[in-house]
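Okay, handing you the structure first.
Complex shown without one protein chain; remaining protein chains in place.
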Amino acid sequence: MKAVLFEQFGQPPRVQTVPDPTPSAEGVVIKVEATGLCRSDWHGWMGHDPDVVLPHVPGHELAGTVLAAGRQVTRWKKGDRVTVPFVGGCGHCHECHSGNHQVCEQQFQPGFTAWGSFAEYVAVDYADTNLVALPDELDFATAASLGCRFVTSFRAIVDQGRVKPGEWVAVHGCGGVGLSAIMIASAMGANVIAIDLTDEKLAFARTMGAVATVNARDGKDVVGAVKEITKGGAHVSIDALGHPATCFNSIANLRRRGRHVQVGLMVGEHARAQVPMAQVIAHELEIYGSHGMQAFRYQDMMAMIRTGKLTPQQL
Amino acid sequence: MKAVLFEQFGQPPRVQTVPDPTPSAEGVVIKVEATGLCRSDWHGWMGHDPDVVLPHVPGHELAGTVLAAGRQVTRWKKGDRVTVPFVGGCGHCHECHSGNHQVCEQQFQPGFTAWGSFAEYVAVDYADTNLVALPDELDFATAASLGCRFVTSFRAIVDQGRVKPGEWVAVHGCGGVGLSAIMIASAMGANVIAIDLTDEKLAFARTMGAVATVNARDGKDVVGAVKEITKGGAHVSIDALGHPATCFNSIANLRRRGRHVQVGLMVGEHARAQVPMAQVIAHELEIYGSHGMQAFRYQDMMAMIRTGKLTPQQL
Amino acid sequence: MKAVLFEQFGQPPRVQTVPDPTPSAEGVVIKVEATGLCRSDWHGWMGHDPDVVLPHVPGHELAGTVLAAGRQVTRWKKGDRVTVPFVGGCGHCHECHSGNHQVCEQQFQPGFTAWGSFAEYVAVDYADTNLVALPDELDFATAASLGCRFVTSFRAIVDQGRVKPGEWVAVHGCGGVGLSAIMIASAMGANVIAIDLTDEKLAFARTMGAVATVNARDGKDVVGAVKEITKGGAHVSIDALGHPATCFNSIANLRRRGRHVQVGLMVGEHARAQVPMAQVIAHELEIYGSHGMQAFRYQDMMAMIRTGKLTPQQL
Partner (left out) sequence: MKAVLFEQFGQPPRVQTVPDPTPSAEGVVIKVEATGLCRSDWHGWMGHDPDVVLPHVPGHELAGTVLAAGRQVTRWKKGDRVTVPFVGGCGHCHECHSGNHQVCEQQFQPGFTAWGSFAEYVAVDYADTNLVALPDELDFATAASLGCRFVTSFRAIVDQGRVKPGEWVAVHGCGGVGLSAIMIASAMGANVIAIDLTDEKLAFARTMGAVATVNARDGKDVVGAVKEITKGGAHVSIDALGHPATCFNSIANLRRRGRHVQVGLMVGEHARAQVPMAQVIAHELEIYGSHGMQAFRYQDMMAMIRTGKLTPQQL
């Protein structure tokens, strides 16, 4: 097959012909119909991710049709339209058994721990656990875009933030993760405040459902602004960017017993972050990390897409 | 003041002049601006409710303005626009302390345990705990209608059913409680199935957000229909009517690990109800009673009304 | 191998020589070192269980050593000391993916859906999901006794009842399930009331940790007795027997917002059970079914056995 391959970190990838993949006993090979690109790919290409082994084919945001299935695969057959979350579980470790494939101890990540979807075909392991059926209504391009930012936001808002209808949700950063979070939280009945540095992004955030916005430019007191709008602070706040400033603000702008969800990655020098711990204690704040989403949890998200309650194609 | 008063159970009430109420130390007197009527009033008037002492003034669905406040009241003053839940907490028992005023051990229920709102003025006890401020956007008539069926449904769906976005919610009975539940669950991102006996009600249920309907007339297999629509059963189901048949169906139509919420009252000969206990065990079903809603939980509901996510005036 | 086999329901089983089992791709064969017997076996032998196909080898409470493992098995090898829960999950359905193997849609139950452990060897499917390692401290006989009543009680008390330290727990029925529940709830810091019909059983219940007892003989008002001891009702109550009377009492003796867990099976004419639904609503009681326990949840139970906090060998 043809694949986009790089042989050195930071060097231009080239289209090459490589051997076609074959499915493992528990895996499938997918004919790639659509594939996306995000900042994580850049990290992998630059050599920041220890999972990537050279030579490498990137690509973790994908959708396609099953071409072949291993002999232990029971739920999938040739022709099925599918996508995958960017973190696949092994299905056999304690975390997978408890339903937490997103923090599996032996994660399968196409485009990182194995060759990815910048190719005609991609092999996905543990297919019964990790594949997700696409509803007919969902085109491949939209489906490919779900697997990384949108599902990450779904888990952050729904399962980790446990947002309740009528709560105030502050979303720091209006990139792909942030806009997804705004759409999802709004569709759950929450009132969302969008925070970013440009009015254009904030205007778009309003079309995704935000009922209030804060432009953080020029040393704006973001925490004060959120507390004023919400009369005391957000119930839930997420750092959708991944920066020490947004992380700190997202905790500091909570009301008593509020919940912060850290979604934006904190890498390199930001791997350790300062938090307002005295406030965390006095107001009993809660801080949650959030990491991808399990394949089985796509079901509820797909149900919302099917009835038009979520419209990821707008993003 | 003038009040609608009855002196014998089941006898016509008459408008009479009675002494004006005065606030208790922790209570207020409210000038009634709007008051509603529901089936509970009929039970009270018929003598089915042991709390009602003759002569009696009914009325528990009310909104108005504070006229006078007792000397221990700290949060309310003359002129405040307010409503109350139909169950008021004493503020001092174990249930109230734990935030569960809706099951207070010494409940204050205007129109039942005390004279109600079919009068110019009504006294409400424990005002700091039980009064709810009305947003300017909310007119008195709509506010009066919230305190019984709408808030009961809010608690049943949000706090007891803990509905999650994308879940299937079956609502048995499309009266006031059921239609409220349909609106609320839909506003939270759930997909709702409405069940009733007439196509007119089901058509209206669709305008409230239901995405599917089942007409239960003529021995229809409701459980089978819900299981087919939902591909396995509802995640959450509520009996909004209060009848042995709807109660049973609402449990039986759940998928594995589904949650039933009993909202419709089961009185008299229905006080004991048959449930499919073998299925409850094998599928680990969960059954919850739901009873009113605490005043402090109106906050999130009002936030949804303010941003148009809930529109109780449509009901 | 030699196996205890019956060819007709209700007819005496006989020891026969049958072919040795071989492991499926995802399964293992276990050399049986200990096996138990309980009422469920009697139901299977009588033909009450539609899963049982003739001729049949019973036995679902087992411990032994792995003799051979299928080629897809990654976590187990020959010689490992193991046991299994009485319900095995398929590992591939929605319930299994969400960590709820105990309500798997295609359950594997040795001794019911397949030949069981009254034999020299037994085949167990989906071994990576369903096998449990035995700590060295735990002998085979005790381990075999865990898989049915003890783990059922562990899940009922810990995961379904979510008992908290200092709560009152009422246990109706002091057979194997009930005594296990008493030991487990006491080890979690709860205060347990044991209820049964004989003083001998109640005396033994005290040695398992019960701090109070109620003898239900001769029309005793069990509900009144529990409410008096607990000053208002139990926080959590379980029906460990499976009878309409214990089920009803176990719900009726709860305090406001209390939780009932139904563990004892309700079969045949008891499949439908009457519950005090008016009380469920007014006091917002919660009712949970409980069914076995997932293999991965043995970990915490084994940790308690290892440090002597649980001593199932006493039962």
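As written, the chain order gives the labels A, B and C, with residue 1 at the start of each chain.
What we mean here is this: a residue touches a chain if its C-beta (ideal position, glycine included) is under 8 Å from a C-beta of that chain, and two chains touch if they have at least 3 such contacts.
This structure is a prediction, so every number in the text was calculated from the model and none was measured.
Peer 1: Thinking of the complex as a whole, which visible chains are touched by the chain that is not shown?
Peer 2: Counted over the whole complex, the chain not pictured touches A, B, C.
Peer 1: For chain A, which residues touch the unseen chain?
Peer 2: Here the touching residues of chain A are 95, 100, 102-103, 105, 160, 247, 256-257, 262-263, 265-267, 270-291.
Peer 1: Write the list of chain B residues that the hidden chain touches.
Peer 2: Considering the whole complex, chain B reaches the absent chain at 25-26, 71-72, 74-75, 91-92, 94, 97-101, 128-129, 294-296, 299.
Peer 1: When the complex is taken as a whole, what residues of chain C touch the one chain not shown?
Peer 2: Touch set of chain C with respect to the missing chain: 158, 164-168, 184, 187-189, 191, 211, 299-304, 307, 309-310.
Note that in this section only the chains that are shown with their structure count from here on.
Peer 1: Indicate which of the five shapes (line, ring, star, complete, other) describes how the chains touch one another.
Peer 2: Topology of the interface graph: complete, with all chain pairs in contact.
Peer 1: Measure off the straight-line distance from the CA centroid of chain A to the CA centroid of chain C, and report it in whole Å.
Peer 2: That pair's centroid distance is 39 Å.
Peer 1: Indicate the residues of chain C shared as contacts by at least two other chains.
Peer 2: In chain C, the residues touching two or more other chains are 100.
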